[in-house]
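The next block holds one structure in the form of structure tokens; read it before the comments.
Heads up, one of the protein chains got dropped from this complex, but the rest are sitting where they should.
Chain lettering (A and B) follows the sequence in which the chains are written, and residue indices restart at 1 in each chain.
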Amino acid sequence: MKRPFYHYVTIGIVVLYLIIPLLGTFLYSFATEWNHTVLPEGLSFEWYQRLFSDSRFIDAFIRSLLISLGTTAIAVLIIVPTVCAVILYAPKLEKYIQAITVMTYAIPGIILAVGLIRSYSDFQLSKILIVMGAYFVCVIPYMYQGTRNSLRNINGAALMEAAEVLGASRWGAFRHVIVPNIIPGILVSALLSFSILFGEFVLINMIVGTRFETVQLYLFAQTSKSGHMASAIVVCYFVLMALITALIIKATSSRKTKKRAAPKKTWFKLTLPKKEAVKS
Amino acid sequence: MSYVAIKNIRKTFNDQTVLHDIELSFEKGELVTLLGPSGCGKSTLLRILAGLTRQDSGTISLDGKDITNLKPKAREIGMVFQSYALFPNMTVLENISFGLKMKKEDSQTIKNKVARMIELTGLEGKENSYPRELSGGQQQRVALARSLVMEPKVLLLDEPLSALDAQIRKKLQQQLRTIQRELKMTMVLVTHDQEEAMAISDRIFILNQGRIAQQGTPNEIYARPANEFVAGFIGNYNVLTKEELARFIPNVANWSHSIYAIRPEAFTLKKDGKSYEITGLINQVSMLGNITRYTIQNDKMTMMIDQLHQTQSTLQENESRTFFLREEDIIPIA
Partner (left out) sequence: MKRMNWFAASFLIPFSIMVLMFLIVPILSMIYDSFQKSGTGFTFENYQTVFESDFYLQAFANSIKISLFSSLLALFAAIFATYSLTKFPQSVQDKVMNFANLTSNFAGVPLAFAFIILLGNSGLFVLLFEKMGISGMSSFNLYSMAGIILIYIYFQLPLAVMLLFPIYHGIQDQWKEAASILGASNTQFWLRIGVPVILPSLVGTFSILFANAMGAYATVYALTGSSYNMLPVRIGALVSGDVFAQPELASALALALGVILVIAMLFNEWLMRMVRRDLR
């Protein structure tokens, strides 16, 4: 069972490449001064103290939270029932939802931004509402995948029929049989959507700009002012993302063990790789 | 010296011994079956034969040659996998000719041999299809043809029919046997289906927990199960301890064995020479097509009895009946 050495090398290279920028930023956020020496001259929490006492950061954080959570909630309330209704009652329409999914997944944020600015620049529609609308569209692929996989895993169509044969109304069957069973899967999609929207920069920067400063915009402003402050923001942002990712992994893997028979690929489908263009 | 001889094969996975010093041998042209429940080690033994799994100790010889340490491709052994393992990017034709191409045979020879195999397995017209376009039975035949065309000295088949539905399975069992006879091919079949083993084997090795529980022709094994495991695994034997038997038959106290097996079809309703009388209350009747299966009860002990189906004299539930059983049909096994 001894593995050849090169297997360690290939994985090592990738892991190192991914970890060094993280470590560098992490160290930098704790360094007092680090401009001339190989190692930081001293370590302190100074930058974090300053960051958390900066009301501009707190405000930005709250704005990010509001817009991401708000849009995610709306997306869950609208997309999940739509996908369920389509899959269970109008399967012929599913291909249109799939087409929308592919479109939104393939269209870069920058293109969507141009279209939105052109369409709504003349209207008195709140810019923040436009961004939320765009965010709604951006998370369709993730919500669709999550809902569809959950329904498939519990064999939703058969459950609905069973409930209806037992005398439940259509709405009652949906409410009492389908909803409780797909909640874990929806939660994962919602977390995924939230983490994507929380890190979104392109749309908010181009459509609203600094009038509604989110964490990403605040970070962008700080990068040219204080590198240490900026790295503290990056670390905070990354820790939040790590927490959400851990939650997602925990939720998906615990269900994986419960359902042994599920093929390996469900892992892949449940966590549709995040498209960087949404945020990068 | 036998054509294939396996000696003292031992294999341990993670401190669990799956094969305990297996010894078995068979002759050229035989179709032998490794039969046993899942986890008995039969597939591991087959993979060791093919050279895909390394044994911890023991030797294997084939046609007088020691092949213990040879690589799979040097063994002149073919194998059909349970999942068929057809190459999805190749057509039927390409799949079947793959091995010959690896052997660098000239294209005319390849063409002839492959054409013959396609005819033999009845795959005409499917030459240019891809595996995913074929039915399970057709895929199975491609897998068979791909191995046979190499003219191996021994062909190993790992549960080759288990993924197919019952009707096709029966048909392919017969086809497999016909091809084997026609080519005089030595084959080792792994299965957990005792009916399949009985139907097509020349010889059966029954494996249980990494040991050979019994070997013999289908007839020998069916008529004389050597131990409780085989009696339980083959057919629907009634397996009883001497004490249990005593509730049906008096005067067994001085018999020498402690466990006995009785075939359910050995019971008759008419006395025939020196027979024992077995009396009990019929408490279950089930129709199994050409036979009817009764469960009779006596003092909380039940026994299964099969009778050829006859429209006239069907026995009723809750009826007390006496059956007759010849002495030689009570098989001592332990």
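Just so it is clear, a contact is a pair of C-beta atoms (placed from the backbone, for glycine too) under 8 Å apart; a residue touches a chain by one contact, two chains touch by 3 or more.
Since the structure is predicted, the reported quantities are computational estimates derived from the model, not experimental observations.
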For subunit A, the residues touching the chain missing from this view: 3, 6-8, 10-11, 13-15, 17-22, 24-25, 28, 34-38, 78-79, 81-82, 84-86, 89-90, 93, 100, 103-104, 106-119, 121, 130, 133-134, 136-137, 140, 170-171, 195, 199, 201-202, 205-206, 209, 216, 219-220, 223, 227, 230-231, 233-234, 237-238, 241-242, 245, 248-249, 253, 264-265, 267-268, 271, 273-277, 279-280
Missing-chain contacts mapped onto subunit B: 50-52, 71-73, 77-79, 81, 83, 85, 87-91, 98-99, 102-103, 130-132, 146-147, 150
